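Note that this complex is displayed minus one protein chain, with the remaining chains in position.
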Amino acid sequence: MSKIESLKQSVINGKRKEVEPLVNELLAEGMNPKKIVEEGLVPAMAVVGERYKNNEIFVPEMLVAARAMKTALAILEPLLVKAGIKPKYKVIIATVEGDLHDIGKNLVAMMLRGADMDVIDLGVNVPADKFVEAIGQHSPQLIALSALLTTTMPAMKNTIDAVRRSPGKNIKIMIGGAPITQQFANEIGADGYSQDAASAVDTALKLLN
Amino acid sequence: MSKIESLKQSVINGKRKEVEPLVNELLAEGMNPKKIVEEGLVPAMAVVGERYKNNEIFVPEMLVAARAMKTALAILEPLLVKAGIKPKYKVIIATVEGDLHDIGKNLVAMMLRGADMDVIDLGVNVPADKFVEAIGQHSPQLIALSALLTTTMPAMKNTIDAVRRSPGKNIKIMIGGAPITQQFANEIGADGYSQDAASAVDTALKLLN
Amino acid sequence: MCYRCAQSIAELIDSMGARRSSWPGETSISTIGNYMTHYTKLAIDRAEDLRFGTAPQPVSTRRGMIIGGGTVYPELNFTLPSIEIKKENWPEIRNHYQQIISSALQRAAELDCPGVVIEFETLPPMTEHPEWGLEIAQTLLDSMEKAHATHGLKSVLRMTPNDNREFVRPPQLRSGYHLERMLQLFETSAAAGAELLSIESVGGKELHDQALVECDISQVIFALCILGARDMEFLWSKLHEIALRHRVYCAGDTACGFGNTAMVLAEQKIITRAFATVVRAVTAVRSLVAYECGAVGPGKDCGYENVILKAITGCPMAMEGKSAACAHLSSMGNIAAAACDTWSNESVQNIRLLSAMAPTVSMEQLIYDCRLMNQATHESKDSALTLQRWMIASDAALDPQAFILTPENSIALAKAIVGADSRYHAGQAVALEAIRLMKKAHEAGKLKIAPRELPWLDRVEKTVTDLPEDEDEFISDMMETVDASKYNPAEYGLKT
Partner (left out) sequence: MCYRCAQSIAELIDSMGARRSSWPGETSISTIGNYMTHYTKLAIDRAEDLRFGTAPQPVSTRRGMIIGGGTVYPELNFTLPSIEIKKENWPEIRNHYQQIISSALQRAAELDCPGVVIEFETLPPMTEHPEWGLEIAQTLLDSMEKAHATHGLKSVLRMTPNDNREFVRPPQLRSGYHLERMLQLFETSAAAGAELLSIESVGGKELHDQALVECDISQVIFALCILGARDMEFLWSKLHEIALRHRVYCAGDTACGFGNTAMVLAEQKIITRAFATVVRAVTAVRSLVAYECGAVGPGKDCGYENVILKAITGCPMAMEGKSAACAHLSSMGNIAAAACDTWSNESVQNIRLLSAMAPTVSMEQLIYDCRLMNQATHESKDSALTLQRWMIASDAALDPQAFILTPENSIALAKAIVGADSRYHAGQAVALEAIRLMKKAHEAGKLKIAPRELPWLDRVEKTVTDLPEDEDEFISDMMETVDASKYNPAEYGLKT
């Protein structure tokens, strides 16, 4: 097995301790940090995501893999920054105003990170104006909104309306949460809808490409 | 009991055979046909409607009363026409396109007639353009639409849209039927919503006054 | 095709096994295809044998479900939310059905369901354009096949096109555009793999609606036992031929637009419960015609009269009660399950509830209801009867319609029907028997009937008793009385 393949397997299996030496060795061998991310980490998380989607593993196992990836990134990121390399996509995610549910949002954030996106998590109960402010600050390519209460679905619409009136009006918006449907997404002018955390990455990539 | 009171009671109790001589006697005594309608027939049907609403009687009993009223009207109407007296309000009623349900519509028609309205029943499965045509022909003050299928609710909206684009665009529109809600009425621009046949007269009068 | 088919022929058919769980060779079929069964005795004549999950003539499906063979299966129905059915919306419409079926079957598999009946009751434009109805049927069948391959989940499709013949007024029943398209949808979906054929046929409804709101029992009997029955004979003979051609089953009709309309009007206090109860009893005469013409069940869910038909025919029956509250409120929430073989939610829109889409919610509820019944049956016949006893006691004393549909009373009504020498007489007999049962129970304090309802019982009884003995006399009396503009006697083979 090649070293990059070993790294991939270590991430898949969540063997955090194996990751650090492998990354250092690869760097010592002169491999480009960007290549390590693109050929080691991202494919590893894709495998993990696929296994989860096929009901072969559960989220805790994904989290362990995500942590292993994070260990690698902790070494690689400073190098990437120095070389001016950034993740291709930046995403802002939040649960809307009046709603405190964050498990679903957190899962989606984790999965997007696994797909090598830069995810800025604004937390829960986020008012529309705070959201617009954050967009101005971070200039994301994608916005992801979550709501779990029927009575905070209107807050989702308000947030989208506020974004559409702001300079960031053309940014793609995806939404999700238990009471949300494709029809509601159409009604309030969201660009995408994800039925569950597992398909969030697919939805995001469809919107971004 | 005064003779007009006797007439009222006969209509309430659906004694059709008593009605004809009583009306003729009242006319012979010089009573104005309009007064016979307003003080004998309409209050009788109001009592019947009230009893039905209070669950004291059933619809078949109402129908018998309505027939007794019709017997009276058969004598009075030619006189009223000759004197140029018409019911105060004209209503057009129909079940919308694609929908064949007519029991509810028929009940509402009966109740509106009991309130001395001139009801033109276009039947079931009535397309929007036919509806607009009938409005042009009859110039009603009120339109009543019925739908029983979720999938013919859009036809209700289409009909209202067509009316609103026509010369009769300011005519009041009320709607009803099993899947209909006040919220749907608001959404499609109906002026009123009646939850059941029993309250249709109240809804109609509220819109007309 | 005459009604009074010789009893000897009927018995011959019985002995040939025409009413059986799987199709025999084609030869025997074609020879019996042209004859009708005339039921003169009951398939089930003891109340203890009229119970859920078990029917003397079970129906076996291609994937090995045996309906009436001991297990009650959930039967799921669904419809679209508010959306116009037209070409532009077609992708969205197809998505709805795709989403409904995959989520519902997924849940059924998760809950280890032993098998599922899926009913596709089309919407009128899908019968008018049979290619649309077929496309959705195919979508459902594909998902069902996939669920079988992936999870081993057994399922069968009941196809219920709309009876659009009433779009012409007065209805054009025996020919024309709507009949042709309806038969085409039956034919093509049977060919595609829909194994159970059903319909809510409408013959007679054009006079029955008015009869209901006037509580006119004469016109009810005319509409159901004369007009409706004649139309069903016409229609179900056609369906029988289609079923034979594709080796699928005629499953049954329901007097939905008759008995259920009466029931719902009674729930809304528009007419009396007692009258709706008499109507229900009379509907059995009409719905029976499907079985006379070769249907083998499971009878269609919304026919509360099905329990009477099960006693007569021995065929398995779909029923619906508390878990169909999404479609209509009912006074028979538990008792309706007493003799069911499939247990249905009747219909629910594909809308979002807090947990999941509404059809998936219905699927879960039905599965748990069925599990409870199957547990009892699994234990013993006595256990099944114990659960049934509580189902009956739950509802029977509180509502006249629930009361006449106890297994015991259903058998009494069934006897009144098979004991009569014509459908007209059967209608009279079963109406009088229903009234007798109600009165007796009310007097014994076993049944609650509201005081303002009681006079109606006497009124209806007197009317039925005063009807002429002779059917032809009755027909000509009625033809003089009813609103002649509303129907066309020739469409029922009646001379004007």
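The chains carry the letters A, B and C, assigned in the order they are written, with residues numbered from 1 in each.
Assume a residue touches a chain if its C-beta (ideal position, glycine included) is under 8 Å from a C-beta of that chain, and two chains touch if they have at least 3 such contacts.
All of these numbers come straight from a predicted model, not from anything done at the bench.
J.: Counting contacts across the entire complex, name the shown chains the missing chain touches.
T.: Spelled out, the missing chain touches these shown chains: A, B, C.
J.: Have a look at A:Leu27, A:Leu63 or A:Leu122 and name the one touching the chain we're not showing.
T.: The one listed residue touching the chain not shown is A:Leu63.
J.: Based on the whole complex, identify which of C:Thr40, C:Asn95, C:Thr386 or C:Thr481 touches the chain you can't see.
T.: Considering the complete complex, C:Thr386 is the one touching the chain left out.
J.: Give the residue, chosen from C:Cys215, C:Val348, C:Ala434 or C:Val460, that touches the chain omitted from the document.
T.: Result: among the candidates, C:Val348 touches the missing chain.
J.: Looking at C:Ala327, C:Ile404 or C:Ala441, which residue reaches the missing chain?
T.: Counting the whole complex, the residue in contact with the absent chain is C:Ala327.
J.: Where does chain B touch the missing chain, residue by residue?
T.: Residues of chain B in touch with the missing chain: 150, 178-179, 181.
J.: If the missing chain were put back, which residues of chain A would it touch?
T.: Touch set of chain A with respect to the missing chain: 55-60, 63, 98, 100, 102-103, 106-107, 123-125, 149-151, 153-155, 158, 179, 184, 196-197.
J.: Touching the hidden chain in the full complex, which residues of chain C are there? Just list them.
T.: Residues touching the hidden chain, for chain C, are 79, 107, 111-112, 321-323, 325-331, 333-334, 347-349, 351, 353-356, 358, 360-361, 364-365, 367-369, 371-372, 375-376, 379, 383, 386-387, 390-391, 393-395, 398, 448.
In this text, only the chains that are shown with their structure count from here on.
J.: Quick one: do these chains touch in a line, a ring, a star, all-to-all (complete), or other?
T.: Looks like a simple chain-to-chain line, open at both ends.
J.: Between chain A and chain C, what distance separates the C-alpha centroids? Give it in angstrom.
T.: Roughly 52 Å separates the two chain centres.
J.: Compute the distance, rounded to whole Å, between the mean C-alpha positions of chain B and chain C.
T.: 35
J.: Suppose each chain is reduced to the average of its Cα coordinates; what separation in Å results between chain A and chain B?
T.: Here the centre of chain B sits 61 Å away from the centre of chain A.
J.: Which chain A residues sit where two or more other chains touch them?
T.: none
J.: Multi-chain contacts only, two chains or more: what residues does chain C have there?
T.: Residue numbers touching two or more other chains: none in chain C.
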